[in-house]
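Only a single protein chain was left out; the remaining protein chains are all shown in position.
And then chain A:
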Amino acid sequence: MYILVLLMPLLSAIISGLFGRKIGTKGVGVLTSTCISISVIISSCIFYETVLNSSPTYIKLWRWFDSDLLITYFGLQFDSITSIMLIVITSVSALVHIYSIGYMSGDPHIPRFMSYLSLFTFLMIVLVTSDNFIQLFIGWEGVGLCSYLLINFWLTRIKANKAAMKAMLINRVGDIGLVLAMIKIFDEFGTLEFSTIYSIMSLSSLNLYIDKESITIICLLLFLGAVGKSAQLGLHTWLPDAMEGPTPVSALIHAATMVTAGVFLIIRSGPLFEGSPLALTVVTVLGAMTAFFAATTGVVQNDLKKVIAYSTCSQLGYMVMVCGLSNYSTSLFHLMNHAFFKALLFLSAGSVIHAISDEQDMRKMGGLIKSIPFTYTMILIGSLSLMGFPYLTGFYSKDLILELTYDKYYIAFAYWLGSLSALLTAFYSMRLIYLTFITNTNSKKEILIGVHEPSLNIIFPLLLLAFGSIFVGYWGKEVILSNVIPPIVSNSIKAVPLIFSLLGAFLAFVVYDRLVRVSNIWYYPINYKKIIAQNIKNEGLFLNLTGGYSGRIIGSIYHMVYTFLNSAWQFNYVINHFFVRNIWKFGHLITYRVIDRGILEVIGPRGISRIFIKLTQFISNLQSGMVFNYALIMIVFTTLFLSGASIL
């Protein structure tokens, strides 16, 4: 049964990939959904056995690497972390499978799509169930590959191609960190199995065997891997671009599962991270910065999916941040909760996009609350859960994270960044809802008339995920957080995240309900000059309040800030300009032109051939055709020969 949880998705991937044409579109949908649903049931059983009955299971399958120094088995390990991850992966994946049947209907390549989704699920399960780093790496690379395939699913679109390549390459930067970490781990511990490493680490608390500095290096390298996969600050640029894939893909890969692999890696390597305070501090600080950065960016995005993508990035920052405070189970809890409400958000966003004929720009939506109230409800539940509204799922983990951060007084920086991100999270969630559903519509009439509620295949997963978003936190908190001691903080501090969230939501309403009506400046900042001029003419309230000249200054400052945030703090620009372009130039000028086509050519084939050709031309020019020249040469050389012979 334990192995079956792996095999069912693999089976469905193989069958729908290889025989998809035979069993047809509907058959593929039913088959893959059934297989993954069976996986869900099995993983529930595994959860029951390993967590509730607290009996972790280890399965050694067969020897894989078998040399003198390194013996690695294919092995499966089902402990509480794994089983919780399994629940998350399989349930979200099953719902996404069912959702895709409705969402992708009409697409000509459904078998391929379903096959990729199932393959992704399989590799993700391989990732979480492995009992050693190498097998984890199979899953790690595999989900990266599936991410590439799925982002690039509509492979005729050049933007999708580029986004897929970007995702693959940036992930690869992190993968190098993971590989180096594995090499270093093998160097230090002589093994790559979790159980052995962690038992050695428990010895090293006696400071006997393991070098502290190399632990720090290992942890930083592992964290580099997590940064790449979990889209932390610096290597996060692939995640917003990955929205080029179909929406179910974004929900499955870029919200619920693949990006959590980095966090999972940190949670899994928790005992290693415990050995290095420096690495933990780095993890916390970078996580907090990611949370804050992504939240600020999410506030001004206009693409419906990108807002949610940045919120994913922000929530991942929370998870990583709390990992750095050694509260791994809290991180895991937030991971689980986040998977449910983020999948809900993405899938309902997909439903919105589906409803208004594939329009993703929030500025061209609005007023959908009357026509699709069900989707509105779903997105509202997801958003409230995301912003940690009391007694919804997000509340149980998010507030706890902030309290735990506050408890570690030396890193108050992270606490305030996290709280501000909570405010911003609420702000952009409400902004999304407001712009999409509540405000006056901006879409064309024929589109607005065609808006409709999605089919049953889409409604069913949304409903289940909504239940998850409401109840999972309440159900899970006793199970997962059993070993977390709630920090003793004052009531005012406990209230801060909640107040911030409510304030953020309220602010969003105020800003968009009042100011937007007054001045279009919030909508179309690109044309702010024209609009300001227009407003001066119309004597708009905004400018009346601030005065004409200072209004212009405020407008230009606003424009600068808006552009800065809208372009995600110019990260893409900076990375492209300072890293990618220089490396590209270096590759072309130095390694290609100077070394490959330059030095090596000259001392290699081309230089030698040129010298020989010149030499032979010179020698053959001696044969001029003139008889007297021949005679002279013959005489000269005969003389030389004779004189040489006489010397000898």
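Basically, a contact is a pair of C-beta atoms (placed from the backbone, for glycine too) under 8 Å apart; a residue touches a chain by one contact, two chains touch by 3 or more; residues count from 1.
Just so we're on the same page, contacts and distances are computed from a predicted model.
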item: Candidate names "Interleukin-22 receptor subunit alpha-2", "Translin-associated protein X", "NADH-ubiquinone oxidoreductase chain 4L" or "3-methyl-2-oxobutanoate dehydrogenase (2-methylpropanoyl-transferring)"; UniProt protein name, chain not shown; value: "NADH-ubiquinone oxidoreductase chain 4L"
item: Missing-partner contacts on chain A, residue numbers; value: 619-628, 631-632, 635
